[in-house]
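One protein chain is absent from this view; the other protein chains keep their places.
Labels run A and B following the written order; every chain starts at residue 1.
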Amino acid sequence: MSKLIRAMVFGLLGASIALPALAEDLTFWNWRPEDTAAYQKFFADFHAQNPDINIKFQGYEPSSYATVLSTALSGGQGPDLMMVRAYGAFEAMAAPGYLMDLTGKVPALENFPKTAVAAETLRSDGKVYAVPYASQTIFVMYNKDVFDKFGLSEPKTWDELLADAKTLKDNGIIPFANGTATAWQNETLTFGLGSSIMGKGFYDDFMAGKATFEDPRFVEALKSLTEVKDYLPDGFTGLDYPSSQQLFTSGMAGMFVGGSFEIAGFQKAAPDMHIGVFAAPAKAAGDPALVSVFYDGGFAANAKTEHSAAAVKFLNWVASKEFGQEFANDLGNVSVVPGVEFKSPLLGEVASLNQQSIPYMMLVYFRYQEPSGSVLLQQQVQKMMAGETTPEEAAAEITKGIATYYKPFQK
Amino acid sequence: MTGWIDKRALWIAFLVAPAFLILLTFVVYPLVNALAYAFFDWQSTVRGDFVFLDNFRDILFKEPFATWTRQAFTHNVIVFVSLMVIQNGLGFLLAYALWRNLPGARFHRIAVFLPVVLSTIIVGFLWKLFMHPLFGLVNQTLRAVGLGMLAMPWLGDSKTALGALIVTNAWHWIGFPTLIFLAGMQRIPGEIMDAARMDRDNEWSIITRIVWPLIAPSATIVFILTFIGSFNWFELPYIMAGIDGSPFGNTDVLGLYFYRMAFGNQSAGTTDFGHGSALAVLTFLFIAVVATFWTIRLRRREIEI
Partner (left out) sequence: MSTVTAGPARREREWSWGTLTQDALLQIVLIGNSFIMLFPIVIMIFNGFKSTQQIFKEPFGIPDFTQIGNYATIATTTGFPRYMLNSFIVTGSSILLILVFGTMAAYAIARYRFRGSAIILLFFISGLTIPLKLAIIPLFLLMRDLHLLDNQLALICTYTAMGLPSTVFIMTGFIRTLPRDLEDAARMDGASEARIMWSVMLPLARPAMVIAGIQNLVPIWNDFFFPLVFIQTDHLKTLPQGLTSFMGEFTTNWGVLFAGLTLAAAPITLVYIALSRQFINGMTSGAVK
């Protein structure tokens, strides 16, 4: 009731104030139709502070969003404000000049993590075109109740991880819920389990142009992946992504290798389950356990919007701590806005795991060109897990495909 | 008199124009453009420079695209040959059985055609659920009758995935060739059959020497439609195997590859209308040339007989 009254008061106030000022209506697109309610709440808050600006939400399906958006923008249509992805998919929108250049317009970006801003920066002109909003972490999620029941704890070495898996299997619980039938699941599996085995050293050498994916450390990570085969569900090569989620949320499986973006969905599907997270450990005790991290995307404005002042106001607002906090609280995302505190202990734990990480490499570096590193890795790992190629061959194929356009790999 | 002709011409134009213009706008114009687009470099959905044959060269000869193109094409060929044997071969047998007009023929005719009216999406999802590695009907049946060792991830194993899709397709479409063959058989004049039976030919030689040649027009249609259908395969693999042709490209076909290239997939957000158009043009030319060539050959065979 109070809401209604508040709305009425706002409405009256709005009407009396807005009459001379002429309210501006801006459209906003993203690929999260399931978050409609949350965004409408955010926009209402924004409207409360900026009574002359209304923002209208429209969500599209993730699989078609890139095409929908780029088609609309290239036809001179499209929204005033939008969410864009990061890295390669971001450049597909920024490079043709569809997005507003944010240089000097959003001062708060100065304090954002450098890697986050880089994810929304066009490499060719070095300019920022979007305000990054969240990072995602690839690691292992586990069912705490199941772990407690069998006296298991978060593993500190790779062997402990396998031992935990064996205990679960012996007790009739599927250790890992993951299947490999959905191609991209192979990429999360690789980095969710293998990042610590690849290690920071491999990543640094790769950045210095000294290591390819044929590097023994990367091959070792792939090999370790094949050791997990026994602990995946029966017929895992035919098990698709939704079935894997189902196995985990139903309690039939103890662990799920995947991204932090799963947590909200898992909690919704199984509200009573206690979820824990850990970084899959390295082989030797004492070597750092790493997770794999990437930035999800950012908020951007249409370069051709008729409401550029209002759009800039909005972008400054989403770069504020106030919004970052709301975003983290309501959507369970690890906001990249500096100073945000995570109320949910699980989210806090994810944020602290992020301190020891390597990037989610294929997405971060090799989705700018075809053949994308992700497609190559997914295919080869899927093949390897089916026992139809070896880790060495898979690594060689991935490297070869990327070498068609990536200079440091061309020998 | 001229006034009448003008009025008549106007009347004819009025009748023909709507259909003509719709076809011109939504079929001819896109087809011509598809060809033109293939010669340009595209930045996602924006047309860039004229690059002549570069896009064609890339998908045919540049690795790893060349391998992917070849792989998808090979799968289309396998699909076509298998469907010719399974779907059309069984279709012929069923048509022959229905032609006998045995008790219940009417029921069987309705039953065999029932899946044909269902959407590929429904059929694909239904069989995907049936072939689920853990809870699917197929594996559960095998386990129930003690053949658990035969239970396998049908859609996840590189040896069975494409076969599983082909069997599903045959289940879905078998009614179509069956009823076309049946219609052809029913056109065979009774006297010819009576004469053949008088000669005391055995049934097999009647089939091969009389029935088969006489239903040649139906066979031509079935072959051409199977050919075009096989090289346009998209919905069934899209639903059952996913857009990447899992596992590792073992169910990838030209339709999926084209869609992926043109509209991107989740892990490669790149939209590439140039290479996509080139692939579409090649596929189109291949279908058109082979289908025309075959139609002429088969029609000639019909006339000879």
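The rule is short, and it goes like this: a contact is a pair of C-beta atoms (placed from the backbone, for glycine too) under 8 Å apart; a residue touches a chain by one contact, two chains touch by 3 or more.
In this text the structure is predicted, and so the values were computed from the model without any measurement.
Colleague: List the displayed chains that the omitted chain touches in the full complex.
Modeller: Output: missing chain touches A, B.
Colleague: Looking beyond the chains shown, say which of A:Gly75, A:Pro216, A:Gly339 or A:Gly387 touches the absent one.
Modeller: Among A:Gly75, A:Pro216, A:Gly339 or A:Gly387, only A:Gly75 touches the chain that is not shown.
Colleague: Looking at the whole complex, which of B:Gln43, B:Ser218 or B:Asn250 touches the chain that is not displayed?
Modeller: The single option touching the absent chain is B:Ser218.
Colleague: Of the residues B:Ala111, B:Leu150 or B:Val289, I need the one that contacts the missing chain.
Modeller: Counting the whole complex, the residue in contact with the absent chain is B:Ala111.
Colleague: Which chain A residues would touch the chain omitted from the figure, given the whole complex?
Modeller: 33, 58, 60-61, 64, 68, 71-72, 74-75, 77, 242-243, 245-246, 249-250, 269
Colleague: Hey, which chain B residues sit against the chain that's not shown?
Modeller: 8-9, 11-12, 14-16, 18-20, 22-23, 25-27, 29-31, 33-34, 37, 45, 90, 93-94, 96-122, 125-127, 129-130, 135, 137, 140-141, 171, 174-176, 179-180, 182-184, 186-187, 190-191, 193-194, 197, 203, 218, 221-222, 224-225, 228, 231-232, 234-235, 238-239, 255, 258, 262-263, 273, 276-277, 280-281, 283-284, 287, 291
We adopt the following convention: only the chains that are shown with their structure count from here on.
Colleague: Would you kindly tell me how far, in whole Å, the mean C-alpha position of chain B lies from that of chain A?
Modeller: 38
Colleague: Please name which positions on chain A make contact with chain B in the complex.
Modeller: Those residues of chain A that touch chain B are 62-64, 66-67, 70-71, 74, 85, 88-89, 92, 95-96, 179-184, 187, 233-240, 243, 363, 367, 369-372, 374-376, 378-380, 382-383, 386, 388, 400-401, 404.
Colleague: Show which residues of chain B lie in contact with chain A when the two form their complex.
Modeller: Spelled out, the residues of chain B in touch with chain A are 43-46, 62-65, 131-134, 139, 151-158, 242-244, 246-249, 263-272, 275.
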